[in-house]
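Left out: one protein chain. Kept in place: all the others.
Chain naming follows the written order as A, B and C, and within any one chain the residues start at number 1.
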Amino acid sequence: MSHPTNHRPAGSNVPVFDNTGKMAAIIIGVTAVVAGSVMGAANPFLSNATSSQGAQIDTLFSLFVGIATAIFIIVQGFLLFSIVRFARAPEDEEDGVPLRGNTKLEVFWTAVPALIVVILSVLSYRVLADIERPHPDQMVVEVTGRQYAWEFYYPDYDLKTAELHIPLGRQVLLKITSADVNHAFWVPQMRIKKDAVGGKITTVNITATAPGVYPIVCAELCGAGHAVMRSQVVVEAEPTFQIWVQAQLGAKQRAAAMPPDPKTLGRQLYNQYGCNACHKLADAAAVGVVGPALDGIGSRAADIVPGQSAEEYIRTAIIRPMDFITPNYPPVMPGDYAQRMSQADLEALVQYLLEQK
Amino acid sequence: MTADTVVGTGLVRHGGRKFSDYLIFNTDHKVIGIQYLVLAFVFFLFGGALAGLIRAQLATPDAQLLTGSSYNVTLTLHGTVMIFLWIIPAFVGAANYVVPLMIGANDMAFPRLNAVSFWLLVPGGLLMLVSFAVGGAESGWTAYPPLSVTTPIGQTLWALALQFIGFSSIFGAINFLVTIFNLRAPGMGLTQMPLLAWAVAATSIIILLGTPVLSGALLMLILQRWLGAQFFTPAGGGNPLLWQNLFWFYSHPAVYIMILPGFGIISEVLPIFARKPIFGYKLIAFSSMAIAVFGFLVWAHHMFTSGMDPFLRVPFMVTSMIIAVPTGVKIFSWLATIWAGKLRFTTSMMFGLAFISMFVIGGLSGIFLASVPIDIHVQDTYFVVAHLHYVLFGGSVMSIFAGLYLWFPKITGRMLDERLGRLHFWLTFMGFNLTFFPQHLAGLQGMPRRVYTYPPELWALNLLSSIGAFLMAIAVLPFLYNALRSLVAGKVAGPNPWRAFGLEWTVSSPPPVHNFPTPPVVEGDPYGYGERPLPGTTGVAAPAPGMAGGE
Amino acid sequence: MSDTTPHLTMQQSAPSATGLDSAKLGMWLFLATEVMLFSAMIAGFLDMRGRSPADAHHVLNIPVTAVNTFVLICSSLTVALSVAAIEQGDQKRLRNFLLLTLLFGGTFLSVQIYEYNVLIGSGELTPWNSLFGAGFFAVTGLHGFHVFIGLIWCVLTIIWTSQGKFSAQNFMRVEIFGLYWHFVDVVWIILFVLIYLV
Partner (left out) sequence: MKRVDPNKEALQPHHYPGSRTYLLVFAGLAILTLIEVGVAYITSDIRVPILIILSALKALLVILFFMHLRYDSRWYAFIFFGPLVLVIPLIWISLIR
């Protein structure tokens, strides 16, 4: 069957850029500029960061949202207008207007986007240079990422903790590294992120601008426990920060000075090996929620695994965690404690946990 | 022998008439194209099922469906399967079928190498399934060491599978480049070629130069896991960033491998259903080549927060920003193509228009990611997951569906049902936006990538996303039913159901085994709408005054 | 050698849109992928070299490898002469030069394997005990594998020659084999300097 000749002199009945087209272009243009500037002034997606670096990133983000909104409206606007205006009448077998190109227009929509992205690059570079500028009296904290926990070391005070405390308004330089696989140190509210890579020190600046407690999240896939590798950064005024440091130092000295009675030694080992990061234990002031709470483990350990005494259960739970996983808890406990812990430490920790009645 | 008989018997044949012709080492590019498309679609369903599991786990913060390692294995294989066994093979299948027809060739330049390329995918796919069953490929599709060195045996199988898939991809690229440049019909110069041929040529250049680098990186990973060579482990002196450099040197161009053929398909769909020539042919062709070359100079924007040399981030930020320009040029040219046209909203056209609309969102979020300070906050978060799905699903997969609805009549000789097509489109479109738009916000508010749980305040966004994922899963059913039913009961399509220009529409549907019984006559580029009559139509009217075909 | 002046090759190729022969174009595209593969491995090797002790490569035996490099260059010569032979239709000389190539290529590979045994046996340099070793065995191992593939291809070409498949009008497949072999030789020329001498 032969097709009806598809060809009729086109171009006669469909003007290319008529009044409705011009009107649509103006409306789209105005909407784009208005919406773009509204969004550019204050974007609804990312605001009130709690660090000075974060505040600059938020303003830059607003500018990007403004320009993106404008371009979004222009493209979607012309697309929707074309769908409505140039839809084919049911029986119309004619071809459209054979427009092959328009050099002026094509140069325009190559040059303008190129100009926009170059400007955005320059603005981004200025923000980047500013947030990564060192500060003369910045405090240094060494951060070590390890499978599924963060450790912080304060060289000024020779203090190691599982939680980051920083003074308000003072720039802190974090020197980040990893003890095993890659991790990423991320404080969402402060817009701070840097990968922790083994054998390499990576740095990032934090200048907190609002007191409070903000989560620290691991942002690089680091194994089974990646989703639960969280800690927190506590921002407090300088005096409160100093009080906290002295309290920590005092506890450390008392623990070191006193003969290591099993209880304090057990408590100290419980924190040193990161058990506190996942297992709640009131006696050791541990708040972790990833694994089961260990309050009163001593009295109930005997009847968890049939045939295993309390002591055997606790010891196997530490050195071979995968042997028994408490129901509806994720199987994410690191399995290398047998190598990481000395025999003496292991025994001291087991005895300490046995006494949790 | 007439042009329409299957040549050869036993395991090596040329031409596909019976079902068994498709299960053996067949050297007909049309059979191989269908083999690629069917294999890719099977893996699309498998990858989609994995995505369903992931979204089911993330529907609530404390679900226990998939936790820890099992979640990581699922997300790793979702990513790997969707990229290497669905999107790339689907484009290669479509291009394998259509490009020789479009340029007037009887087959690809190296038919046997073409069959080898396909049959290399079978061990690759099987090894990938075995690595899933055995478990262990837990380090994401990016497989960053040292994690990817410590994971169980499944990771080695995963790496071996990728080597097979890589070789298949490289041989395919060589085949396409020689076919496109050497086997064009007489009279078809480079500017009379369809834009899909330009896009496939640009894609093949990227595959040709990028894939070997991934192959080298995978070789090192396999040697480290097997022989203990300390390439990437800091303890042994190795450098984890070496893997990231080599991996992203291939994998960023790989995202252009996954979008350029989509650009090509859109440049074919829009003129047909707007009844208008493509606007700015030369600029679109040139921007494809610009993306192919420039795509190799931007890879480190994946490593802005990885501790790479701080100053080097600035040049990579600039190149990553500038590469948005050629893509922007294409989008504006497509808008100009449908402007003042006669738009016919077939399902293929709807997917094409949705491609433009969705890909713009993905492109714009890409500009955010190119800026280093903003990337510091959003790297490795769900903002990136939203970006990559807008360009991969909103872009590549929608263009694959646009291509499938356009060429299904040519491949099978039967039309797909438009009502079911429209149902498939609207379910996919709504499901897709419901799934992935909320993820922009989840990422900004602090949800990292690849986690099986999240803080309770992000529950609403994740629930929305999971509902959308359920909708997308349902959306595939009307397409499956439509395709299977139309194979036997669809309306007979005839050679040119869409009344389109292009040599592939001048032969029967499905085309004879050797494509062109008589050498095709090339009258100009395949976009003569409003300028010259359809080739092969009777009752030729005088061409439009003053424009005798071509520019 | 018989003649000195460049002469005409009457080889016929299928007509193509660009006038280039499809098989040769395909081969050069394949060589582009090999360029990228070895560049990636060399980039990795340089990165590792920078991170391992400076004198790590002193354990390597330079004199033997220098002779080995010469052997590979001889094999490159014999391949070139074999292509020159078949251009004039001399199938016998083609077969002899290909056999010589097989001999030189086999010698090169066995010396390399012998070197590997010495290094790994003595434990001086192994893939697992030093980063330089890992890079060294990866790059030279990959090159050795390519030489091995070349040897198999050479045997096949000899079989096709004795089946009389090649003539002055049709020797593209010998030329393609030549391109591959020369490329493997070029890679060794660069590796020899980067690994042993620098």
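Heads up, the rule we're going with is that a residue touches a chain if its C-beta (ideal position, glycine included) is under 8 Å from a C-beta of that chain, and two chains touch if they have at least 3 such contacts.
All figures in this text were calculated on a predicted structure; none of them were measured in a lab.
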Among shown chains, those touching the left-out chain | B, C
Of B:Asn245, B:Ser267, B:Thr305 or B:Gln379, the residue that touches the missing chain is B:Asn245
Touching the absent chain in the whole complex: find that residue among C:Thr18, C:Ser110 or C:Asn170.
-> C:Thr18
Note that chain B touches the chain not displayed via residues 209, 213, 242, 245-246, 249, 293, 296-297, 300, 308-309, 312
Taking the full complex into account, what residues of chain C touch the chain not shown?
-> 1-16, 18-21, 24-25, 28-29, 31-32, 35-36, 39-40, 42-44, 46-47, 50, 62-63, 66, 69-70, 73-74, 76-77, 79-81, 83-84, 87, 175, 178-179, 182-183, 185-186, 189-190, 192-194, 196-198
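Keep this in mind: only the chains that are shown with their structure count from here on.
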Taking chains as nodes and touches as edges, what kind of graph is this: line, ring, star, complete or other?
-> line
Centre-of-Cα separation between chain C and chain B, whole angstrom = 36
Could you please state the distance in Å, as a whole number, between where the Cα atoms of chain A are centred and where those of chain B are centred?
-> 30
If you average the CA atoms of chain A and of chain C, how far apart do the two points sit, in angstrom?
-> 49
Where chain C touches two or more other chains simultaneously, the residues are none
Would you pick out the residues of chain B that each touch at least 2 other chains?
-> 237, 239
In the complex with chain A, residue positions of chain B that touch it = 64, 67-69, 71-72, 138-140, 144, 146-147, 150, 233-235, 237, 239-241, 274-277, 279-283, 305-307, 310, 313-314, 317-318, 321-322, 324-325, 328-329, 331-333, 335-336, 338-345, 353, 356-357, 360-361, 364-365, 367-368, 370-374, 376-377, 379-381, 440-441, 444-446, 448-455, 494, 496, 499, 529-534, 537-541, 543-545, 547, 551
Within their complex, state which residues of chain B touch chain C.
-> 109-110, 113, 170, 173-175, 177-178, 181-184, 186, 188, 208-213, 215-217, 219-220, 223-224, 227-231, 236-239, 242, 245-246, 249
Spell out the part of chain C that touches chain B in their complex, as residue ranges.
-> 16-18, 20, 22, 25-26, 29-30, 32-34, 36-37, 39-41, 43-44, 47-48, 51-52, 127-128, 130-131, 133-135, 137-138, 142
